[in-house]
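Below are the structure tokens for one structure; questions will follow.
The complex is shown incomplete by one protein chain, all other protein chains being positioned as in the whole.
Let's turn to chain A:
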Amino acid sequence: MNKTPQPPRWIDNLIDLFAPFDLAEEIRGDLYELYRIDINRKSIPAARLAYIANAFGFLFRRFFWKRNSLSLNTPAMLRNYFTIAYRSLLSYKSNTVINVLGLTIGIASALTIFTFIRHELSYDTFHSDIEHIYRVVRVSGKDRSEARTGVSYPVPRALKDEIASFQKITSMEYFGEILVEVPDTSGTVIAQFKENSGLAMVEPSFFEVLDFKDKPIRWLQGNPARALVDPFSVVLTESLAKKYFGEGNIVGKTLRFEKEADCKVTGVVSDFPANTDFPFTMLISYSTLRQIKARMQDDWSTVEDNHQTYIRLPENITKEEAEAQIAKVHAAHTPEDLHRNRLYILQSLSDVHFESRFGNYNSRSVSKTMLLAMALVAIFLLLTCCINYINLATAQSAMRAKEVGLRKVMGSSRRSLIWQFLTETCVVVLIAGFISLALSELLLFKLQSLLNLPLQRHLNDPFILATLGIVMLAVILFSGLYPSFSISKMNPVNSLKSKFTTETLGGFSFRKVLVVVQFTITQIIAVSAFIVVSQMHFFRNQDMGFDQEAIITFPIPHHDDSVARHQLEDRFRAQAFVSNVSFSYTLPAGVHRRQNARSIWLSGKSAPNVIFEYQAADSSYIHLFGIQLLAGRNINNYDRETEVLITRNLAKRLHFSTPEEAIGQPASMSGKDVTIVGVVEDFYNNSLKEDLGSIVITNNTKAFTSVSVKLQSVQQYEALQQAMGALQAIWKETYPTHFFEYRFFDDNVNAYYEQEQKYAQLFQIFSIIFLLIGCLGLYGLIAFVVNRKSKEVAIRKVLGATISNILVMFSKEYIQLIVISFVLAVPVAYYILDSWLSNFKNRIPMAWWMFVLPGILVLCIAVMVIILKSMRTVQANPVDKLKYE
């Protein structure tokens, strides 16, 4: 008989599955006949293609789905499927438990991840015409690589005045911490609050540009049109108003900020939504800023990063046109050096939450790549738990061969067998789905801070329920179809014959492929977790160019009279546990610190103007922070911003070939004449993710806002508590009305890596979950293999095989599979991690052992699972197994 190439089998299966017997025979017969004709007329591939197309044609015909009453899927039959499913799930208990457990972990994690992704993607999506809203940001440096938010104070006004199309433009400045006091009518303070976030100075046009259309912010009290116009007006959110004043009308009451500025409450608005990068709770009128920073209103070079401007562009102007207009205005007002170095560009509002090089008021951005990676992890998690199910179900088919054979002999059609196995999958997935709904609720609660999610219930959230439905359907189809087809395919004669299995472990090669896929994913995640954690370790332990240990910092009152300040310093220094005290404007590095950019150029030379970070400090600063003096001398305490220290990097950028050359050189710092008296070693003024900074340190007592105390040696916890108590007592005596609040400097620096730290934790959790699911699957697989080979093991033992021989026999094949998956995982992991690490200016080099170590760990755990499971069979007495035949 000449062998004609067969049409694709899966198509036939599909038709068999859905059509009643006669119809299926008729359709397949016709399809086959056409296929034969097509082979003669055209080519084989064309014929196969036509076969598939024709078959799918039937699936879209109504008659194909119309049934007369005599169908196999009657309620009675369905009930029977469920009964059988219930019984077989009960009789293979351990298998059922493994399946439900694996699927539950997978589905619950996926649900949690999808909730997280949805939350991140929802940031600031509720404004109207969001595609026309932009933030003005600035890039500087030769290659425009230095990206910062913030615009100089005169910029927004100039833009509005000089560019006709920029009518909807609003500026704001965000303040980190603030001391708020509630005075009574006579001016006596009756309550004091320290707020760590939420204060912003905004223009009345704020709500025009950012209208919060779909999550409206309602005005509960006050006049929206006038509330933010007058200087020293403040609008509170509802919850803050309650906190300060309780219920009732509060318009007209007074709040005192930082003990200096009394503001009148002019309105109350509803709380801002959680998913916004404008996390404001107190809105002070922008005109206040004009008054308190009057001096800087015409300074085009100084920039405060938290002073930001948003524009709603008219529809007929593109981003590029607008950027060109901004550059023209900027160039008209600034010297060439400045506008050549600094370029204002527009960033779309929809990127504010995702573009980490700029950052936002939440100081937390999540890159789209990260979200994609998370989505992939979720999909892979689902994939691995489906693979588990497929593997276990096909392995189980050997045990159920007799059942299938008998059913077929008794007249069961293949189709009803397929439905039966699909029903079993459905039951397992449904159980897993319901448990995972509860589990993911728990997970979200536990991981709330890790994932930055607001607390929310999701049992009644339609998105979650729909996602769960889709996920369950996909899991049922993906993991149910293959096993039910392959099991129902069995030839009853073969399966009813009692067979003595000697087949190799694993059996179907398809199953091996699945195991390899599963472990490849697991190894990629494990290696990623290892390298992310290593990079974090590097961040925390790398020398940044200054000391971080045992330094405590306090904010001090603004415009402090030096008497109290000197008193504080003297009394601090008098303590035995204090080794040094320094006053400064800001700190060398750390989150939430003031950062002030200025420009410097050498007097009388045509050398370019260089942007640097301005750090005002007293003479103890460089000693306290261990910043090394390379040349020249330190600044002294009596100086008033005439002598400066510059870092080595800045000296280089000012074209000095050696640090010594810079000593004594006159320079102009934002228009003020200064002399370079010393050069200090470079240090990182931002995180290690960025390059070394260019910094000027100069004495300016007027600017001091914080005091740093270096403690003697490393303190025991109790001694530290005592020391803090003593410092607090001194503080209270010096500044009786001020809050005593301290921070550890190293915590502040480490906070740079908060987001990365969270990723590291997430990856650790993920790798454990993947490993857990993988090992569950392995455990189930090996259980079947061991069970079926118990006789073979017994005979081998009788013939003299040792226990270790047999254990090697069992684990050898799986070790091979895991090694193959390791080889596949390495290049993928290398590519992914290399691109992640390249985001950082300071990164660890990737070494071979960073891949091998987690690989070996995964292998060891897998082998352990195999040995644990096979041990009982291997140790059993051969007689018990060989007694019956």
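We take it that a contact is a pair of C-beta atoms (placed from the backbone, for glycine too) under 8 Å apart; a residue touches a chain by one contact, two chains touch by 3 or more; residues count from 1.
Definition applied: contacts and distances are computed from a predicted model.
Missing from the rendering is one chain, named in UniProt as "PadR family transcriptional regulator" (options: "Heterodisulfide reductase subunit B", "PadR family transcriptional regulator", "Multicomponent Na+:H+ antiporter subunit G" or "Glutathione transport system permease protein GsiC"). In the complete complex, the residue from A:Leu17, A:Leu34 or A:Ile178 that touches the missing chain is A:Leu34.
Of A:Arg61, A:Lys93, A:Lys142 or A:Lys883, it is A:Arg61 that touches the chain left out of the display. Although one chain is not drawn, its touching partners on chain A can still be listed: residues 22, 25-34, 36-37, 53-54, 57-58, 60-64.
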